[in-house]
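As you look at this complex, bear in mind that one protein chain is not there, while each of the others sits in place.
Chain nomenclature is as follows: A, B and C, assigned in order of appearance, with residue numbering initiated at 1 for each chain independently.
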Amino acid sequence: QDEPLLFELGGWEKTGVDLPAPEHDASDLGDLVRAAPIGLPGLSEPEAMRHYVRLSQKNHAIDLALYPLGSCTMKHNPRLNEKMARLAGFADLHPLQPQSTTQGALQLMDRLAHWLKTLTGMPAVALSPKAGAHGELCGLLAIRAAHEAAGHGHRRRVLVPTSAHGTNPATAAFVGYSVTEIAQTDDGRVDLSDLESKLSDDVAAIMVTNPNTCGLFERDILEISRLTHEAGAYFYCDGANFNAIVGRVRPGDLGVDAMHINLHKTFSTPHGGGGPGAGPVVLSAALAPFAPAPWVVHGEGGLHLVEEAIDEAAQAFGRMCAFQGQMGMFVRAYAYMRSHGADGLRQVAEDAVLNANYIKARLSSVMTPAFPEGPCMHEALFDDSWLEDTGITTLDFAKAMIDEGFHPMTMYFPLVVHGAMLIEPTETESKRELDRFCDALEALAQAAKAGDAERFKGAPYLAPLRRLDETLAARKPKLTWRPEPTTVAPAPLAAE
Amino acid sequence: QDEPLLFELGGWEKTGVDLPAPEHDASDLGDLVRAAPIGLPGLSEPEAMRHYVRLSQKNHAIDLALYPLGSCTMKHNPRLNEKMARLAGFADLHPLQPQSTTQGALQLMDRLAHWLKTLTGMPAVALSPKAGAHGELCGLLAIRAAHEAAGHGHRRRVLVPTSAHGTNPATAAFVGYSVTEIAQTDDGRVDLSDLESKLSDDVAAIMVTNPNTCGLFERDILEISRLTHEAGAYFYCDGANFNAIVGRVRPGDLGVDAMHINLHKTFSTPHGGGGPGAGPVVLSAALAPFAPAPWVVHGEGGLHLVEEAIDEAAQAFGRMCAFQGQMGMFVRAYAYMRSHGADGLRQVAEDAVLNANYIKARLSSVMTPAFPEGPCMHEALFDDSWLEDTGITTLDFAKAMIDEGFHPMTMYFPLVVHGAMLIEPTETESKRELDRFCDALEALAQAAKAGDAERFKGAPYLAPLRRLDETLAARKPKLTWRPEPTTVAPAPLAAE
Amino acid sequence: MRYLPLTPDDRAEMLGVIGAPSVDELFKDVPAAARAQDLFDLPLHAGELEVERELGQLAALNRPAGDGPFFCGAGAYRHHVPATVDHVIQRSEFLTSYTPYQPEIAQGTLQVLFEFQTQVAALTGLDVANASMYDGSTACAEAVMMAQRVTRREKAILSGGLHPHYAATTQTIAHAEGMEIVRQSAAVDAEAAVIAAIDAETACVVVQTPNVFGVVTDVTRIAEAAHAAGALLIVVTTEAVSYGLLKSPGEMGADIAVAEGQSIGNALNYGGPYVGLFACREKLVRQMPGRLCGETVDAEGRRGYVLTLSTREQHIRREKATSNICTNSGLCALAFTIHLSLLGETGLRQLAALNHGRARELKAALAGVAGVEVLTPRFFNEVAVRVPGDAAALVEALLADGVVAGVPYSRLDPHAGLDDVLLLAATETTTSDDIAALVAALQRKIGR
Partner (left out) sequence: MRYLPLTPDDRAEMLGVIGAPSVDELFKDVPAAARAQDLFDLPLHAGELEVERELGQLAALNRPAGDGPFFCGAGAYRHHVPATVDHVIQRSEFLTSYTPYQPEIAQGTLQVLFEFQTQVAALTGLDVANASMYDGSTACAEAVMMAQRVTRREKAILSGGLHPHYAATTQTIAHAEGMEIVRQSAAVDAEAAVIAAIDAETACVVVQTPNVFGVVTDVTRIAEAAHAAGALLIVVTTEAVSYGLLKSPGEMGADIAVAEGQSIGNALNYGGPYVGLFACREKLVRQMPGRLCGETVDAEGRRGYVLTLSTREQHIRREKATSNICTNSGLCALAFTIHLSLLGETGLRQLAALNHGRARELKAALAGVAGVEVLTPRFFNEVAVRVPGDAAALVEALLADGVVAGVPYSRLDPHAGLDDVLLLAATETTTSDDIAALVAALQRKIGR
């Protein structure tokens, strides 16, 4: 059912709040006051509730079914975390109120930092980055600062495997580095010899995702870090896939110098339809002095938040954002960690990997795994060679999954695999749901091979909308609602 | 999509809670301990969340669309009320903790009582009844106690109009009264002469709903109460329809002796899929001394909850339930009243009545209003004479509304109208939603008259299920899940 | 007003369609004398912020149970409820839906009720359960009246271990309906007297276990005695978590089991809303009060659920209905079912064991306080003790130490002559520190 836009529903005089009348005379702001209508229709509360509840039902969600987006780690979001984040002592706390009145918040940040450092085997963490890509930026800025402090400002090249997330090269370019791709071996790992050939004294860093975007652990990871360090470069690890190894493998033991941690992936803070995320960055001893402000230190009379490096840590490269970062996400992630504990987190990784391998095993009879040999980690990657001659694309197949009640997997990524289908179930799926998913995909695959192309080319049939015309949207972007030309403009509101 | 039952999803060893291991030895309870399995499967938290969220999507709700159930007053449920009811100072309060530690709760009850008494013009209120029918029972018990105290124990008959809610005669019978029906006039009101003829000195009370279940105000209400009182009987008013007159008419001014107030109707506490409700009863001065325990009095050092009448009020007829009643609902209802205020509540009644009359006016061209003359109050009543010869029943028509995205209206009630369709929009519907509703019903009515019977007989087509076989359910009731006979019984759990 | 969508323009336009000059015209059937011209003497509308302030101030005048050591039970228990429960019950589709009279668009609620009924039947060890009652006390009254319908006898014997509020509620309601209610004297071990009282006029005996003094009783012999006399045994439980440890009413011969379900899924709420559990033997089902949800099929043969056997109910049977009840405690039942689904067999047994363990710790600590006499021999999570002097005064005095020491029995029944009896409960939320604080406070007060 079509739900009108707010602008078609609301009224200029309607409001869903009751505010006391201002007790004061008109201001002395003169012509600084806005005279023209803003253009904001309002809704009474019942109308607003219904509008947004109706809209919500047009969404898929983890709470409804498996959400197998590879590289996104769509796991269960515990409501305990939501409850904790809403405690007045966290939610109703101003970022700049006196630190003596926020000791509990600082303790929480300190404990979160301790867990992140312990789980990664790294000595330092910068909490403030607001998302994964923001964390990457933070990590590369620390690397750049370290090189510059050491007189190695000439190191301006970053090596990135072809399978990397797009954010990796984008971030490297952002900080002014040039990007060199590293080839991949047939078994889906970094080509060591290619890496070796490209490492030279102008390389600032390599950026490697591990487990990588093919869902595979980089077997030669210790060799990679050794070569990198020998070449005088730093090892940036994209931590998007940390869920596969949390509690079992510490990136610090692999020689990593910097790694962002998506709290909204491994540590279950909700994705919220596209953020807010949080991307703290753990740092090696070499990079730690360059971490941006702010950070928490233990001092006399309690904890202290260092907001600007004045003396000792003047090597800090700057500030990633206003205030302290995503405190609301810190609370949620910490509640998640405490709930799992050291034992539960290890089980997380094991079950995530087990679930992915189970899917890989079950679907390999009908689909073609990109790397059939050996186990995968937390996601199973298939290519589209099994669809050859069916006339059905990866996209078609994915859209047909919608009609079965599932969200599509990640498609066409990583780029190194043709027609890639990357399935990440996460550890919070039951065997029953995995079987339901595999049964549905098997049936779909059989239908595809049987030539039932219409079921796929036209899919989805059962979603709120059929396929959307993305070309039209991009060709002539319509990014805001505007009244139809024939519509009478609302009467200007009288200035108060 | 079929959602399995918990018992088909869960596992005997699964649990969605983590509890510390008991630190103590086995108990000394011996054979008082339950040895056999209880038979309760468990779900992990992600599974439980998904199971119940999926189930929820099979429900219609006020938050999704108009819910025009006559006599049920399905209005918007403000979330502010939910938030207030969850304040630890209310939600985490034990009913028997020392009263010195619950003064705020007692104040809230006192303020709620003040509002209810002021809005009804009645001197007393018993807060504890837990639902409308429970309130009716409370009211009739007070009446019975008053008669007995006056030596009128022989008054054992209650007069009830034919249009009454089923709870009225049921409650009267429950307290041992016999029920005599009063006829209705052609214009849908109590037949005064019939009433007069049936009033005699064995009548304990009359029970009248006003506005009545035809959605009409009893024009002769003052005469009815005069006759009743002259006959020595009490006037019980069913307050289910108080929403139509709140803020504009005080039942006390109509001569009412007792009236229950459904907080879940007029005062917006959520219906919750069938309770919990709350049914405080306002009482006249004559009945007030007989009100059941507990009640709040102002005393030295604050408010005091009288839980058992010891001295002064020993006429209390007893106790309706354990503790103080539906405190959670009191908080919600009070928050609603305070939000509206005296002005907003009056507007509630006006808009509720306006909305109903608008529907009546718009639909009278295609449907037949049961009482075309004059205005209705807060609900519009139609009969099924306009469906004559179409082969379509009230039920068919109502089920077809589901396919249009609306909940059916109340059907076949009141009993005095053939094939009754009772539509109550409430004041929280916008004109836009009313028009959408009327447009849909007009189109349906035209389709019915045009002979498109299939659209109705088979409806609903678009709901999660088609029509359910209620006869089968009642003939061989299956009220609990039991494992299929072929299923292997779960292994007994070891006694701890 | 934020909750009222109509604008002045809407109202004018709608009046035009209706053909009425004003809204007043729509109220013309109201006698002029009864039409209030002025606003009533109450405050005007207030914004969210103002309402939150007022209610927040009221809430702040109360002392939440969770604010420190807390030992009140006596029919309502402080347990931890998982956040998932409160999240799900607030979903619009559950919170803002009506009784599921239109099953095609209410399968969510209906399936939950079917699950609820099955869970309640399992917990009580009986065959069938209804879709919930208002609370435990009204369920108790309904059970007694059901026994009257089944046995066609008029007398009910209420054990002296029955919660006094339950007894009073039953007396009020069942007596109103014409029954003779025999309330036995309050006594810690009250069950022997019950057997002695059973006679050929007895419709039912009502026994609570764990009883109001915390005593756990094997009621098998009472069941035998009742059945021998042609009476029914009704077993009441006010602490539903005890089902996870103790033999079920059904196993002990109960015909009807009723309980307060608040402990599972529901907050204390100062006494309500709660959720009554009601279960019975299969053969009695048609005399059962309250809503029932049953399995059936839809027009395409798919499994589905409906409210059923409503021919017992008032909206069909009117004055011949089995009960005047026309609602249940749906949302509280939903909370109960979700919480119990999360617990499962394993979790409920763990939870019950944990409660029992805490109570044993509590009992041992109390037994060590000079002047305190523990009265309860075998218990689940609550004990009664005799204290020197007035228990209510003692509880009030201990507040100064931040301890809410339990419920004085006199609070439940001032006439019982048990003013020196105090009821103390422990749950999984009770800590050893709480118990230590209680003991220290007791020793300070009683020692003096």
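Here is the rule we go by: contacts are C-beta pairs under 8 Å (C-beta built on N, C-alpha and C of every residue); 3 or more make two chains touch, one makes a residue touch a chain.
Note that this is a predicted model, so its numbers are computed, not measured.
Of the listed positions A:Asp92, A:Glu454 or A:Glu484, the one in contact with the omitted chain in the full complex is A:Asp92.
Interface note for the absent chain: among A:Leu108, A:Ala126 or A:Leu381, the touching residue is A:Leu108.
Per the touch definition above, the residue from A:Val203, A:Ile221, A:Met259 or A:Ala291 contacting the chain not shown is A:Ile221.
Interface note: of A:Thr167, A:Thr209 or A:Thr394, the residue touching the hidden chain in the full complex is A:Thr167.
Taking the complete complex into account, residues 2, 48-49, 52, 80, 82-83, 87, 90-92, 342, 428-429 of chain C touch the chain not shown. Interface with the hidden chain, as seen from chain B, comprises residues 11, 13-20, 43-47, 49, 53, 78-80, 82-83.
The rule is simple: only the chains that are shown with their structure count from here on.
The geometric centre of chain A is 45 Å away from that of chain C, both derived from CA atoms. Chain centres here are Cα means. That of chain B falls 19 Å from that of chain C. In whole angstrom, the spacing between the mean C-alpha positions of chain A and chain B is 47. Within chain A, contacts with two or more other chains are made by residues 18, 44-47, 49, 53, 78-79. Chain C has residues 1-5, 45-48, 50, 82, 84, 86-87, 92 in contact with two or more other chains.
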